[in-house]
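Every protein chain of the complex appears in place save one, which is left out.
Lettered A, B and C in written order, each chain numbered from 1.
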Amino acid sequence: MNPLLLFLIPILPLFGGVINVCFGSRLPHRLVSGLSVAAVSGSFLLATLLWPLGSGEGTRVVLFSWLKSAGFQADVGILFDPLAAVMTLMVTGVATLIHLYAAGYMAEDESPARFFALLNLFVFAMLCIVLADNLLFLFLGWEGVGFCSYGLIGFWYRNSKNASAGRKAFIVTRIGDLFFAIALLWLFSAFGTVMIEQINARVAELDPLLLTGLTLLLLGGACGKSAQLPLMSWLPDAMAGPTPVSALIHAATMVTAGVYLLCRMFPLVSLSPTGMAAIALVGALTALYAASCALAQREIKRVLAYSTMSQIGYMFLAVGVGTVSGAMFHLLTHAFFKALLFMGAGCVIHLAGGENDIYRMGGLKEKSPQVFWLFLVGILCLAGTPLTGGFFSKDAILLTAFAAGDGFYATLWGIGVLTAGLTSFYSFRLLYLVFFGTARQAGQGHAPSPLMLWTLPPLALLGLCTGLLNLPHLFGGHEWLTLWLGQPMAEMLPVGTEIGLLFLMLIFFVGGWVIAHVRYRTFPGDEQAGWRSFLLSGWQADRVYELILLRPYRAICRFCWQGGDKALIDGVMEGLARLCLHWGDYVRRLSNGQVAFYLQGFAWGLLLIVGWFLLASVK
Amino acid sequence: MTPDVATPFPLLSLLLWLPLGGTLLCLLLRHSSNLCRWISLLTTLTVLVVALGMAVSSIGGSGWLFYEDAAWIEPFGIRYTLGMDGISLLLVLLTALLQVAAILISWRQKQRPALFYALVLVMETGIIGVFLSLDLILFYLFWELMLIPMFFLIGVWGHENRVYAAVKFFFFTLAGSLFLLLAIIWLYLLHGGQTGDYSFALDALRQTVLTPGQEMILYIGFMLAFIVKVPLFPFHTWLPDAHTEAPPAGSVDLAGLLLKTGVYGMIRFAFPLFPAAAQKSLPFLAILALVGIFYAAWIAYVQTDMKRVIAYSSVAHLGFVILGLAAWNQLAWEGSLLLMINHGITTGGLFVMIAMIQDRSGTRELGKLGGLWTVFPNLSAFFLLFCLSSLGLPGLANFAGEILVLLGAFKADPLWGGMAVAGVVFSAAYMLRVVQSALWGESKKLARNDDLAVREWLILVPLAALVVLLGVYPAPVLEFLREPVSLLLETGGMP
Amino acid sequence: MIVPLEHVLYLSAILFLLGLGCVLARRNLIMILIGVEIMLNAVGLTLVGASAFWQQIDGQIMVVFLMAMTSAEVSISLAMVVYLNRRKGTVDVRAFDELRG
Partner (left out) sequence: MATVLFYLLGLVTVIATLLAITRRNPVHAVIYLVNSFFALALLFYLLGAPLVAAWEVIIYAGAIMVLFLFIIMMLELAPTPEADRMGPTWWQWLPVLLLALALVGCTLMLIGVDAGVAQGVPRWYATPRDFGFALFGKYALAVEVVSFQLLFAAVGAFYVGKPERKRRQKKEEGA
């Protein structure tokens, strides 16, 4: 297989997107969606076919040199190594299923061309991130993904709230990109190159302080894109976009880009202990924060959004404690079951006649048992029921976190376990409110189209079985994923502690389920308690940001405009002009029309001349 | 410094005086505006074709691609010398392209069309003259020639308070260029005094031996004119007023070209003539540029008029260009020159779009616009593309220039580079605010709701293609820039 | 030797300044014109004195031209005084101050 074929993986969605952009509005609806699905599935097939190219050191191939200037060389090149191969497969696979689902979901939408074009461009940009061999090409994908999510979130732009949600997403991720750009610049000025391989190879030369700085910057960039603590407020609002968008962007691909970046630059990140600690801390805190917020959410998609944020916190925790394979394992399983849940949510919304609020739904189990069973699988994986994919991946992370041992990591492990309990609680709360009890929704929902339904089972299957990929030794597994990624095997904990930990996880899982069962089995009525509204609005994050960031920013801008430009610079200029006018007026008043006054002027002039001659002659 | 490429046919003079010929024709046939329209379009197209031909023929060339020299005013030693190297070739190409767009955008000019087209063509001569001339007096002549048509374009064909804007524009630039004239003459006398041969040729004047004090004063004299033209921080207030009041063709020229003449003046005249003073002033320039980037970006965020937002964004982008120059290394200079050209195309495109939006919706106020996407999908798509390029989305034009500038600036001084990157976030903030209030949301009642006409497609497609092409594959442009920039950096000299 | 030239000059200086004083002090248009006449005559005296001192005829010819000019000037200025008087009904200088900034 010729490595240049690798370029077809990102090029296909790009062509699909460009064709839809240019001619989409003229093509019939079916052709548009068909074209985009074909493009993405084509690149999925290629990813599977070219899988062996990714083994071992991976292959590096360059198409053309993008930016070449004195000493700086950034070209459009692909580094297809094990990590990238896994990620590409996941991205293209999930994207294909989501495109199929979207073909059904957006059937009656009036501008499908724009939707599918943006969706394809999004996949292209994501593949650029995954496959890029240098940081600048990765940055291109990084911001491309930002723009596509802006376009897709604000797809139903007529309601300007959606458009501003899109804008918020773009700007918050842009702040993250800022840190990533600074890291990129710093790496270039340190190494003189932006090639990922070369950087990772020569990373040992840097002094620790610089390493920590770079890691923190990369963490900032990853937080922006993966909606982690400081820059997380855009993810819940991003639910304003259509459901396939939420499924693709906010479950499978874009939010995992941050984790992928950290894994890609892991040699650099792992060398600075403070950096790792920071990553782990951010991950754990975000997990806890998001899980607590998910407890009180009213809209189905916002619950899933917060749960995504929390699961990604786990992945950051995994990278923080040093297991890339753990993070990637959880990333894979999470991608499958979260995509399943989001698409299921789409079906649920259709069933409930467009109703989003879970308190005004219910009793959908009878309405369509098929959606219920698929949704149940997703919930089980999310909650971490034993033997499901979610359980193994989350457990692996918590094991390594526990193994990291000392006080700081122990507390993070504690937070992780607590969040696991919360996760199972809110997942079952969602399940009971939506599917059990009496039907409370007002509108008459319609069954989701077959296309939407038939894309769910494969994801359910994948969600359940990915656990086998990286089975810990306890269960006789031999961690294929870690082997494939060439990462060190998880060091062996004494069997007793491992079983104890598993048992502890089980207790938290069952506890969460029981509490949810007790509380929500029968509809408890519309809860509006004080602390719930605090959690509902994500610990008032938006209001805090508005107060400490946006309001002062607007004030500074207005001050600069009125104060700086108008008053200061223009003021000075116009002040000068007025001064001249003022003094001009005085001189004008001198000529007052009195003849005598003028004659006196002559006389004084004469006196001056005579005086001058007198002085001249006296000398 | 005899020219190594003897040009049989004076191409440069043709390039220079063709637009003036067009002007005369326009003025002669001023009663039939339709004829004038076609003449001016034809002139600008021929200039573009000639420029493209010259570009193609000098792909591999180095040093002076084209050079012309003739005596002009003997007694004072003023010669008619024109020279074109990689940098001026690209800038002339940019001028030719944007002029065609300017003529096309003001196709249905009702108010005294013949005079309008004549002035636009005179401006083209002025700008090309600035980019080509190597004799200081000739440079100064074209430097002032540019001013007059722009003054009338703003003053006569402008919008609400056009007179204020025109007068402000005129005074700002004139005040600056007076210092330039004084400096030129003083330098001329110094040179004459030392070497006996009184001449205004650039490379001759570079040989004058100057005391540090003299050099600094002369340098400041030159730089004042250029800093006002490139609106650097304290001297930028004329730009937003001039932009809001200028007619579409005027603001395309103003943003796309006039700002570049300032930067070109710096790298061609100010830095080579006074290298020591230039080195001393670099930190100061960098600080002004940085302040300019943030200050303009912040103000752009609270503007209500679309043109003012773009005007302040130009100030921010030019801040990047100057930051690149202040970093004084090959990478940053190539980046800033590339950014200059890309910015010309992007902002030119943006102003063309704003003119189209204003034709259709009758207003430029962000508050009154909304939901353009539903009514004009094609127009909005192009507008979105240009806005994205302006906010520096990778893969589009401005990013290529900006990233090189940032890389170079970071290498020169991590603090500057790091802070400049923050400008990227602010530029996203204000550009997205424009896109938000113009394209999304409920669409309001509009004067016309016909999407793009053929003429408009003709303008937008090449500009959009260039924006994408220069973003994805800027190598040919960088190829042209490499050799002249390295020469300017080391010897500050002539190829 | 009649008198040292100095004294002639002193006399004409005094006359000249008296004329100047009259021009500056008086408010009446006619009196101002009279002042001017006095100054012109003082100049005439100086010319004649100098002509006598250098024994050149030119001085005296200058006086003749001076007189011609004076008569021309008086005729026009008196015509104007008549005109102004008809317009404003007075010859007081302070009444005519329209020509101002």
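The working rule: a residue touches a chain if its C-beta (ideal position, glycine included) is under 8 Å from a C-beta of that chain, and two chains touch if they have at least 3 such contacts.
In this text the structure is predicted, and so the values were computed from the model without any measurement.
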Exercise for review: Write out, one label after another, the shown chains that touch the chain missing from the document.
Suggested key: A, C
Point to revise | On chain A, residues whose C-beta touches the chain left out of the figure | key: 600, 603-604, 606-607, 610-611, 613-614, 617
Check your understanding: What chain C residues would touch the chain not displayed?
Key -> 1-11, 13-22, 24-28, 30-31, 33-35, 37-38, 41, 44-45, 48-49, 51-53, 55, 57-58, 60-61, 63-65, 67-76, 78-83, 85-86, 91
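Basically, only the chains that are shown with their structure count from here on.
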Practice item. Give me the chains shared as neighbours by chain A and chain B. Key: none
Exercise for review: Find the two chains joined by the most C-beta pairs in contact, please.
Suggested key: A-B
Check your understanding: For chain A and chain B, what's the span in angstrom between their mean Cα positions?
Key -> 38
Point to revise | CA centroid of chain A to CA centroid of chain C, Å | key: 99
Practice item. Would you give the residues of chain A that are in contact with at least 2 other chains, written as numbers and ranges? Key: none
Practice item. Quick one: which residues in chain C touch 2 or more of the other chains? Key: none
Check your understanding: Which chain B residues qualify as touching chain A in the complex?
Key -> 168, 234, 236-237, 240, 295, 298-299, 301-303, 329-331, 334-335, 370-371, 373-374, 377, 381, 388, 393-395, 400, 403-404, 406-407, 410-411, 414, 417-418, 421-422, 424-425, 428-429, 432-433, 435-436, 439-442, 472-475, 478, 482, 486
Exercise for review: Please give the residue numbers of chain A that touch chain C in the complex, ascending.
Suggested key: 588-596, 599-600, 603, 606
Practice item. Would you pull the chain C residues touching chain A in the complex into a rising list? Key: 20, 23-24, 27, 32, 93-94, 96-101
